[in-house]
Each structure stands twice: as structure tokens, then as C-alpha cells.
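Here the complex is missing a single protein chain, while all its other protein chains stay put.
Let's turn to subunit A:
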Amino acid sequence: MSQRDRSPNGGDPLAPVARPDDSVLLAARGIRKSFGDNEVLSSIDLEVRRGEVVVLIGPSGSGKTTVLRSLNGLETPDAGTIDFAGGPALDFARPISKAQRFALRDRSAMVFQQHNLFPHMTVIENVIEGPVRVQRVPKARAIAEASALLDRVGLAEKRDAYPFELSGGQQQRVGIVRALALKPDLLLFDEPTSSLDPELVGEVLSVIKELADEGWTMVVVTHELSFARQAADEVLFMDGGVVVERGAPEQIFTKPKHERTRRFLDRILRPLD
């Protein structure tokens, strides 16, 4: 790997800005959200410590995506609170302001199931768009940092390619780098591999695993149980808009306490039975 683009202190470009120290980064309490008459989340509690990897699992429609979107300010809960260490602290009992929404969005970045790369921009342009346009990072520095990140995920030669020229796995890795370039405190992954061909899943999961090992704080929605087993500090099983069960991956996967968790895991592990 090239030394050229590393930051001056020799730090790894993949390392998170804040060191993991076990303090609480995010506390969400009593998050409720309805779409019309359909109550999608009915009182979700979630606590994430710095450096922790929380994996959300659950059947389709259980509200996993809505949780992530709420944390990222893409969806506004009807009730509940979201507190980030160092702000903002939001109470959705009252309408939140634009400034509060931006402050919330500032703390996390989302990696989408469908990469959502900008098709009219090259890879490097995709990555520096946020830093340059939003965070006002000087362009030369943004490019240097983006190049170092792309290098680390094995996409150095693709920096001037357009998204349509990349494979699905490469596109998703660019999506991850685009999120990393913002240096958020929290990464949110919404089924980052479920739209990929099976042979491309590994290259994306291994990047995410590496980020987890580097100490990034993340909430990951995924059905890849082997990944969850290796990377997660805590697994939450959601169903019908509530967290049915939470615990260490070993406990959830080998000795689930709830019948619903057991049935869900059975269906994933033995879909034909």
C-alpha cells in the first residue's frame, strides 16, 4: 500500500476520527413512527457506545430501515428522543428545526442498499462532493484524503471511472468511502450487500469488517449472520416495530430467548425446511 497519501502522523486513513473509548455515543429512546395508520416503530430504544458495532436483524417490514433513517434525519419520528454525545439532543415531541436536522445528519452517514452513487460524477468526485461542498474542506486536501481511502479499499485505479463502469461490489465500496470521507461519528449501513451478486458480497463485507476492527462505530442492518457473528458487539432482533430481543451475537444466534427470534433465525438458516 502506498505511503504517499497517508496522513502526516502515519495514521491509517480507514481509522475513525474519534478513538473508541466505550462512552455512549448515541442514545435513542422511545422512537415512534407511523405512516398514516400504519405504526412502523412503536417505542424503539437503542444505545450505541463509541467503537461498538450494533447489528439489526428482523423480518421484512419490521422497521429496520426506518430506524436507520430516523437516526440520520431522513425520517422524522413522531415521538422519542435522539441524543448524540456532544449534541444534538432532540426531542421529537416538538417539531424540530432545520438546523437541528442538519446537526443530526452531521453526526452520521448512511450507506444505502442501492449504492445511490451520483451517476454524473466520477468516483473521486462522488467521494469529495460532501467534504468540499458541505464541509468546505479545501479541494486539494479532500482529493488527497479521498485517494487514500480509495487506495485502502482497493479502488485506487478507479478514481476517474464513472459509477456505471464499476461492478456492484466496487460501487458499494465507493458508497462506503463516500460515507467515510465525511468523517462521521456513526456509520449506518442498510443491507449493504443484499442487492449484490453472491460472489461480490465478500469484498464489501470484508471492508465493513475492517472498519469495525479499526474502531468505527456503526449500526448495520444485514441478513449476513456470519458477518454479524464476527463483527457485532450487540445484535438486536426487531419484529413488528419493536425490539423483541437484544444481546451478544453468540447468545442471540445460539440461545435465543424468544420464540419469534428462533423462528426468524430458523427461516434464514434453513429456508427450505
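The rule we apply is simple: contacts are C-beta pairs under 8 Å (C-beta built on N, C-alpha and C of every residue); 3 or more make two chains touch, one makes a residue touch a chain; residues count from 1.
By our rule, contacts and distances are computed from a predicted model.
UniProt records the chain missing from this view under the protein name "Amino acid ABC transporter permease", selected from "Amino acid ABC transporter permease", "Fe-S cluster assembly protein SufD", "Regulator of SigK" or "Thiolase family protein".
Remark: the omitted chain is touched by one listed residue; of A:Lys33, A:Arg49, A:Arg105 or A:Arg246 this is A:Arg105. Touching the chain that is not shown, out of A:Ser97, A:Gln114, A:Ser194 or A:Thr254: A:Gln114 (per the contact rule at the top). Take subunit A: the residues that touch the chain left off the picture are 72-74, 102, 105-106, 109-110, 112, 114, 116-120, 129-130, 133-135, 162, 164, 178-179, 182.
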